[in-house]
Structure formats: structure tokens, C-alpha cells
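Handing you this structure, nothing more for now.
One protein chain omitted, others in place.
Let's turn to chain A:
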Amino acid sequence: MLPTESKKALSFKRYIEEGDLVIVYERNDVMKPVKVIKDGVLQNRFGVYKHSDWIGKPLGTKVFSNKGKFVYLLAPTPELWTLVLSHRTQILYIADISFVLMYLEVVPGCIVLESGTGSGSLSTSLARAVAPTGHVYSFDFQEQRAVCAREDFEKTGISSLVTVEVRDIQGQGFPEKLSGLADSVFLDLPQPWLAVPSAAKMLKEDGVLCSFSPCIEQVQRTCEVLRSYFIQIRTFEVLLRTYEVNELKVDTGSMIGENQDADNEESRPSKRKHRSNEDDTISHDNSYNATSVVMAPPCSEARGHTGYLTFAKLQCLYLSLKGWIYNSTSYHVLDTL
């Protein structure tokens, strides 16, 4: 999914090969990840699609089933992956993910720690942000989830960027070997305040921590602990409102028109029929004047709450370059991990 070298960038990777992961797109809300295998077939309500027909085609094109119905084959991105991955836990969605990446100040080469791994929705986006030289260390206390996440990262081709370990971060804290190496730490835990002291130890000076919690009580307790180690503590809620786009016929005829008698009323339906054959804006009767307009109302339902995002920066205590040099020597330890 992510290019680890320039040759693998999307713009160079235009044709589907055997072994590729593609996203089969039926509709906005019907998508499926499929690994292309030579003898493979995909079956859905539109019929049977042979993988062998796909190989050699450019991504982003239509492919047809035996019944002549088509789907699109797309290159996987973390955004599409978030929509198709199997939910082992509640996952983070695009608005939260985007905001977290921005506020954690994650750039290529960064070391990011994350707990829990969950379904790996955020991990995938973190991996994209640290690529090609950085690394994501992800921890989950459940063996099964860690195994599934590793399989997923293998499937999406990001396993070289993400290491998943089984560990109870609330109980044990992050592993000692990562001390002072992390640029950012992300916590999605039931009791994040328990992990704050360890997170502070892992971070470089001025490093950023983010804690995601659905309940305000969790935020409250976390912030109390954060104040001992961190500055610039800020809590946000970010949501998305989506809009539909509809083309509508709107009557733009004036209300005050020429006087009409019953005959005129009778003739209207036939006029409308007549108009449908012509350009739809032409009307001789200014009491009914249909204009086609594109309008965008908000969707009537939306996700109302995901979680609160609390960000904080580790206090900077070093006075001189010395402290930093100490930090940078420990940085090299990383190679031996």
C-alpha cells in the first residue's frame, strides 16, 4: 500500500499484477479488499469476476463480470482500508485520524508508539506518515488482536514499518528499550492516565502525546496526571458533516403572474410534457418555470461523537545541547532493537 522506495509509488505502479491487493469498488458504501490470484474469482450480486481478466489492467479501471456488470479496481490507501478492514474493536475514522496525524506532528522518519493496536486503522495511517525511514511500535494486550493486526499489515504491505507487540501498557508501561526515542505517543486505552508516566519517559523532549477517550471522565483524569509532565494540554472534539449533492427542478416562476382562467390550468400538464422534450429551462408561462439547480443539503444523519482527543507536549527541561546529545546517543540504540 505504501511506497517504501520510489519505484513503488502509485504513479509508477499502474498495472495490476498477481499478488496485488486491490479494493473492489461497487458503490460508495460497498467495497471489498481482494488479493489478486491467477486462478482467483470474485463473486458478488453482479456475477462472477475472474482475477485473470484483471492482471495487466491499469488501476482505476472498470472490470466486467460474466453478466456484463462492472466494478472498479482501486489501489489501496489507508482511507479505503479504514472503510474495508474487519472491525475487531471500535476504530478511529478519517476526521480523528487526520487530526491526530497533524497534531502529533508526525513526519517521515519519526518514531511513533501506539497502544492499543485495535483493528489497526490508525496504525496504517501512522505508517504512511513515518514512511520510509521511521517506525511505528504498536502494542495491544490481546494476543489474538496482535496476530490479526500483523496479518493485516502483512497483507497491506506495511509490516516493515509497523511492529506489533503483545503488552499491557496500562500495567507494564512501554518497554524500557524505547525510552527517550519516541517523537510521538498515541494512547487509546480504557485508563490512559495509568500509561501517562511511561509515555512521558518514552518521548523526546518537546515530543507530543495524544490520548483518545470516548468519555469525558477519562479525559478529566488523564489531564490531571498530564499536568505533572506536559505543557500545552489541549482537548478537542472533531466531527465531520457530509453533504449530498442533488440536481433538482425548481419552480422559479413568479408568484404574481398574468391572470389565468381554468383553461390555462388544464393546459399545464401537456405543456410540461412538451417541455421535457426540449431544453428544460424554456417556458412560456411565467407561473411555472422549472430550472434545474444543483444543491447540497447536509446528510440527515451523522456520527455525533467518536471521542475526545487530548494533546500535550512534553516539558522541556534540558538547558543545553548536552542533554540532547545524551538523547541522540540513545537514538542509535534503535538500530539494535
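Keep in mind that, in the parts below, a residue touches a chain if its C-beta (ideal position, glycine included) is under 8 Å from a C-beta of that chain, and two chains touch if they have at least 3 such contacts; residues count from 1.
Please note the rule applied: contacts and distances are computed from a predicted model.
Novice: For the chain omitted from this view, which of "DNA-directed RNA polymerases I and III subunit RPAC2", "tRNA (adenine(58)-N(1))-methyltransferase non-catalytic subunit TRM6", "Eukaryotic translation initiation factor 3 subunit B" or "Coiled-coil domain-containing protein 22" is its UniProt protein name?
Specialist: "tRNA (adenine(58)-N(1))-methyltransferase non-catalytic subunit TRM6"
Novice: For a quick check of understanding: of A:V34, A:L85, A:L113 or A:A131, which residue touches the chain that isn't displayed?
Specialist: Final answer for the missing-chain contact: A:A131.
Novice: Among A:K38, A:K177 or A:R227, which residue is in contact with the omitted chain in the full complex?
Specialist: A:R227
Novice: Who touches the missing chain here, A:G19, A:P58, A:G171 or A:P197?
Specialist: The single option touching the absent chain is A:P58.
Novice: Kindly note down the residues of chain A that lie in touch with the hidden chain.
Specialist: Touching the missing chain: residues 2-6, 8-12, 14, 25, 28, 58-62, 72-75, 77-80, 94-95, 97-99, 101-103, 105, 107-110, 125, 128-129, 131-134, 183, 204-206, 216, 219-220, 223-225, 227-228, 231-243, 245, 247, 294-296, 298, 308, 310, 313-321, 323-324, 327-328, 331.
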